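Every protein chain but one is kept in place in this view of the complex.
Chain naming follows the written order as A and B, and within any one chain the residues start at number 1.
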Amino acid sequence: MRKPGKQKKYTTMKKREARNFYIYTAPWLIGFLVLTLYPILYSFYLMFTNMNLTGIGEFVGLDNWKYAFTDDTLFRRAFLNTLKYVFMFVPCSIILAFFVALLLSKKVKGLGFFRTAFYIPYITSGVAVTILWGWIFQKDFGIINYILSLVGIKGPNWLGDKNVAMISIVILSLWTIGNNIIIMLAGIQDIPQSYYESAQIDGAGSLRQTFYITLPLCTPTIYFNLIVTVIAAFQVFQQPLILTNGGPLNSTYTAAMHLYNNGFLYGKMGYASMMAWSMFAVIMLITIVVVSTSKFWVFYDD
Amino acid sequence: MRTRSQKKTKQMARILTYFVLVIAAVICLFPFIWMVSTSFKPMSDIYSMPPTLIPKNGTIENFVEGWKGANFQLYFKNTAVITFLATVGTVLSSSVVAYGFARFQSRLSKILFMVLLGTMMLPTQVTLIPQYLLYYKLGMVDTIWPLIIPSWLGGGAFNIFLFIQFFRTLPKELDEAAKIDGANSLQVFTRILLPAVKPVMLAVLVMALVFNWNDFFNPLIYLNSNDKFTIAIGLQFFKGSQGNVQVGQMMSMALISLLPVLVIFATCQKYFIQGIKMSGLKG
Partner (left out) sequence: MKLKKLAAVGLVGVMLAGLTACGGNSEKANAKTADGKERKKLVIWSWGADEEKKSRETMVEAFQKAHPEIEVEHSVIPTADHVWDQKMTAALSAGTGPDVIQMSPDYYGLYTEYYEDLNPYVEKEGVDLKSVITEGMIEPYYRPDGKLEAMPLLENVFVLAYNKDMFDKFGVEYPTNDWTWDDLAENAKKFAGGEGADATYGIVNHWIDAGLSVICKGGSAYSDDLKTCEVNSQEVKDGLNLFGDLVQSKAMPDDTAAKSLPKEQLFVSGHAAMYTLGGFETKLIAEEVGDNFSWDAVSMPKVENGKNNLMYATGYAMLKTSKNKDAAWTFLKEAAYANEDMAKETSKIGLTSCKNIAETYYKDLEYGPIKNSAFLDGLSGAKLNIWGGAFSAAGDVYTQIWQSVTIDGKTAEEAMEEYYPALEKAFNEANGN
């Protein structure tokens, strides 16, 4: 198969590089081959069966897909809701994270306090604080509407109104983007100080420095954040489960919830696998779009 | 004149920065503060109307009862062991693997990178059962190994990807220069690249720490014995099957459980600042 090497030195270098590649990626490769590959292939196979909880099932071809696109109205609903969530949450989270990280990278007093403050929501994100949020959003007695009522505004029924509930879920999710902020901050701090110094000599103001130095040099980080946030946002599950259980009227019912309900509550493992792989396909598609546009807006040093 | 107006705008910008930061900090801290306040309230005051920030009948009963409610002392120990082992593993293995992806190529490296990304995109619930079976066959169900091994084997695609992204921003000339000086590939990694991405290492460390400390799903699935449970599972013991919640006790235990992480973060964030200085030298 391999073409006879014309430049022997070149190929040995290549060989050595390939060997290095496998040596350093070995931990992940081993983990992938031993622990991840088989479950993935198995779930791929399950997609074409009507496997139930007891492990009994037969090959049904594309029936699961047919059912999803014809009879299962919730399938489409769940995906549309998820897309709605992704399109609301991802841009807001990227912009917000960049903005906050930018402010944090300035030489402000009490920097440690602010950093900790912005990261606290991420640390506290768990069952306990989600329960607290349920109350914060409560329509009659919740804190948000109480504060609004002090200034004479009647707040919405945050979790009970089908037009507002998803926005409430997005707000709760935006509250926990401490992780994105940290990564953004690391990205901004990786920009060599000398760039700013030379810009200052050239007389560029801080706004111009932001747009001509920080933003472009931060694009690899933004790119990273964009991809992982899209991937994670598509699998949103815990917040709607705990706050609304997908309601009211399925307005917060997400794809991951549909997968979960089918697999663990209705015992339809085959259908749940189909659901997982269709989520995979959509996420992959969006990621490919992002990756293919990246060469137009992501700048690396080399 | 010009310098004066410049100074003025600079001052305005400063005030604006603080204003925005303070508002944002209040929003971020509010539920946390409310959590603190709730953990000191008796049940009858927790949902009082109108809401009160300072508990009227302050009590520490929630802490006493909550601590007794489940075996939290043991849960703390268990969680600390798992978190320590998993966090160390994540930082070490994800940086090594990322170095391989970012600096070396083979015929499969592009495909493998896509596979790496792909593993993030398939919802974990669907591979749960076959994976569980695998660990069972390895004799690892009801041990902490299923919670730690993945950390030592790459530590998750997210962290690897994060390191790759930062290694790529470093010019390759750095490696070349070191190689000319006689460094091998491992030395390039440990002496040149790792020191240059210290802020990222800290970020990964903190994120892995928080993730493992709060992880509920994996311990729930893989641990069976009550004396091996973790804090995240313990907190669920305040939420009954019929919808009743011991809110005060839950908040007090959640508060205690996040203190160690908070302390570690507050200490670590100082080194983020040091990160800036090092980057400055590097350029």
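Criterion: contacts are C-beta pairs under 8 Å (C-beta built on N, C-alpha and C of every residue); 3 or more make two chains touch, one makes a residue touch a chain.
Nothing here was measured: the structure is a model prediction, and the numbers come from that model.
Considering B:13, B:128 or B:192, the position touching the chain not shown turns out to be B:128 (whole complex). In the full complex, the hidden chain is touched by chain B at residues 43-44, 47-50, 69-70, 125, 128-129, 132-133, 136, 138-143, 145, 148-149, 152-153, 184-186, 216-217, 220-221, 224-226, 233, 236-247.
Where chain A meets the chain that is not shown, the touching residues are 23, 26-27, 30, 53-56, 71, 73, 127, 134-135, 137-142, 145-146, 149, 154, 157-160, 162, 165, 241-245, 247-250, 260-261, 263-267, 269.
As a convention for this text, only the chains that are shown with their structure count from here on.
Looking at the complex, you find that chain B touches chain A at residues 10, 13, 17-18, 20-21, 24-25, 27-29, 31-32, 34-35, 38, 47, 49-51, 93, 96-97, 99-101, 103-107, 109, 112, 115-123, 125-131, 134, 149-150, 152-154, 158, 160-162, 165-166, 168-172, 185, 189, 197, 199-200, 202-203, 206-207, 210, 214, 216, 232, 235-236, 239, 245, 247, 250-251, 253-254, 258, 261-262, 265-266, 269-270, 272-273, 275-276, 279-280, 282-283. Chain A meets chain B in the complex at residues 17-18, 20-32, 34-36, 38-40, 42-43, 46, 100, 103-106, 108, 111-129, 131-133, 135-136, 141, 143, 146, 175, 178-179, 182-183, 185-187, 189-195, 206, 220-221, 223-224, 227-228, 231, 234-235, 256, 259-260, 263-264, 269, 272-273, 275-277, 279-280, 283-284, 287, 300-302.
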